[in-house]
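Taking it in order: structure first as structure tokens, then the write-up.
Every protein chain except one is present and positioned as in the full complex.
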Amino acid sequence: MQTETRTTIDHTSTPGDQSVTVLRFSGDISSNSREPVLGAWQNVSSGPVLLDFTKVDYINSSGIALIIQMLMEADKTGRKVAAFGLTPHFQKVFTMVGIAKYAGLYKDEPTALASF
Amino acid sequence: MQTETRTTIDHTSTPGDQSVTVLRFSGDISSNSREPVLGAWQNVSSGPVLLDFTKVDYINSSGIALIIQMLMEADKTGRKVAAFGLTPHFQKVFTMVGIAKYAGLYKDEPTALASF
Amino acid sequence: MIETAGTSVEVRLPSRLGFEKVAMGTAASVAALMGFPSERIEDLKTAVAEACINAIEHGNQLNEQLSVGVILSATTDELEVKVIDNGSGIAKQPPRPDIDRKIHGEEDARGMGMFLMQALVDEAEWVRDSKGKGSYVRLVIRLDKESD
Partner (left out) sequence: MIETAGTSVEVRLPSRLGFEKVAMGTAASVAALMGFPSERIEDLKTAVAEACINAIEHGNQLNEQLSVGVILSATTDELEVKVIDNGSGIAKQPPRPDIDRKIHGEEDARGMGMFLMQALVDEAEWVRDSKGKGSYVRLVIRLDKESD
């Protein structure tokens, strides 16, 4: 089990060839994740952003608050955000707190990319 | 998590067409498993016997003792026994206690069947 | 199934963030022994984690001299988890989190722990310290209930 958060930044494109930045998180998303979550956002190029939670083991409410702060930044600059790779449990949790309203939650990367 | 042991008895054959009885265990193998382990042995037809641990979550030393008692019966009647589906950890444990000397431990069913 | 009714398991954790995961592991094991389905175990794990984080952070204010107590009590049809700290408890329930207000900076991005506990388990009750025995949150999940 990896407790620290790691974020890698990837680039891909939608089926319609729009370029997309992918933030791939791994480890935990908790109060320790400010830099890997909000810091990574600073390095994102323009266009839609995809969040990959496939390798995330544990997310708590402090981590969710950081995701919300990231979505605040996205909202301010009119960027679209989608997420994939959440377990059914965390899809439910993200929906309960309302995140699904500001970031589409998809089962996998192709489905998420097709949503932009 | 299923704590009780269940055993289903299947029949298959080796690549050389010898008939084989397969005991498929699921759940835990512990001190509560006397009947599902030793009782199942009573219902085994002649020929080699394959033990399938794929669906076993937990094995403790009392459960291992029941497997050893089964191997005692097999030894008395000259029956060959092989096992598959153990996690690497339980393959190590079975080897530590010496079970591997009396029952070949294989990674999957075809490999185990080919060993008879 | 192993008979678990009438049993109780106690855990004592240091007041350090991260140790909520130990309570999650213990609670998951007790719930599995009782035969809860995996979705309910996930709900319980998240609720227990949030309860422990609050006990560590707000109740014990990260004071490592203090520990957080977790008492898991099983009956035939439910599991009760009390998470106990040395603080004075909560005076009133925070408002339900409002994502629109959060996104527009009108309320703190945080403040979702208690809401999640209530949403994920069948009962969540906060009890303030009386006579120095500690404040606690009491979470209950029932065996017959489906996941919300």
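Observations
Residue numbering begins at 1 within each chain, and the chains themselves are lettered A, B and C in the order written.
Operating definition for what follows: a contact is a pair of C-beta atoms (placed from the backbone, for glycine too) under 8 Å apart; a residue touches a chain by one contact, two chains touch by 3 or more.
No experiment lies behind these values; they were computed from the predicted model shown.
Summary of contacts with the chain left out: across C:Val11, C:Val83 or C:Ala119, the touching residue is C:Val11. For subunit B, the residues touching the absent chain in the complete assembly are 3, 30-32, 58, 60-62, 64-66, 68-69, 71-72, 75, 87-89, 92-93, 96-99, 101-102.
Mapped onto subunit C, the footprint of the missing chain covers residues 2-4, 7-14, 16-19, 21-22, 24-26, 28-30, 32-33, 64.
Basically, only the chains that are shown with their structure count from here on.
Summarising the inter-chain layout, the chain whose CA centre lies farthest from the centre of subunit C is B. Between subunit A and subunit C the centroid-to-centroid distance comes to 26 Å (mean Cα coordinates, whole Å).
If you average the CA atoms of subunit A and of subunit B, the two centres end up 45 Å from each other. Residues of subunit C found to touch two or more other chains are absent. The set of subunit A residues touching two or more other chains is empty.
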